[in-house]
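Right, one structure below, let's go through it.
Removed: one protein chain of the complex. Kept in place: all other protein chains.
Let's turn to subunit A:
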Amino acid sequence: MTQAVAVPGQLLGPADRYAAGAGTHIHESNLYSSLLGTVAVAQPEKAPGPAKRLTRIAALAAGNNSGGNSNNPNNSSSNSGGNRNSLPTISVSRSGVSEKREVLPEVGNVVLCRVTRITPRHASVAILVVGDTVLEAEWQGLVRVQDVRATEKDRVKIYESFRPGDIVRAQVISLGDQANYYLSTASNELGVIMATSEAGNPMFPVSWKEYKDPETGISEPRKVAKPF
């Protein structure tokens, strides 16, 4: 079976019959591909496309649609907002081209990262995985002391929550400053998921705030993530 190929700039269909998915853009109330890849049309009953770029596309579609309405009198803004969910989503994926598709961390994504250094105010991390995608490049992130947990924020100490080398599950809360994404672990599911002790042994979680070394029996404080 051959899949439909899209090159950047290729017309995919009118914007009032399809919803824009990943790898597409809207120009003058038409949907165009913006990537080289294979076209996929997802019916609205199914999960509408990969969730990793969803927030961005919704904003883009809404913004372009309101601008394009002047050219297209049939498409009033009230019904276009209403039946957006019932439209099939058309998206262009890179699956046929190459496996290495770079994705960016976006606000709301759950990421896996490794702690690189800690200071009293924040922990610096390197983001390794966004959603289900392993990143090609390493992106810097920052967990500030007020974002470590949701309660008793004033008593949080970074060195009792993270240590360099820990693997942390966190959520992106902001694109941050020029260098770092800002991350948060203020949720039960978020926090340290893998840790090694000072003796260098892998540890297991024993409570919400402790990891224990099975060989030496010494426990160390961490912001522990709830196991799945």
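In the analysis below, a contact is a pair of C-beta atoms (placed from the backbone, for glycine too) under 8 Å apart; a residue touches a chain by one contact, two chains touch by 3 or more; residues count from 1.
Assume contacts and distances are computed from a predicted model.
Among the names given as "3'-5'-exoribonuclease", "Vacuolar protein sorting-associated protein 21", "Ribosomal RNA-processing protein 44" or "Checkpoint protein", UniProt records the absent chain under the name "3'-5'-exoribonuclease". Only one of A:T38, A:T89, A:S161 or A:S197 touches the absent chain when the whole complex is considered: A:T38.
Residue positions on subunit A in contact with the hidden chain: 2-3, 5, 7-11, 23, 25, 27, 32, 34-38, 56, 94, 96-98, 100-102, 104, 136-140, 175, 177-179, 181, in rising order.
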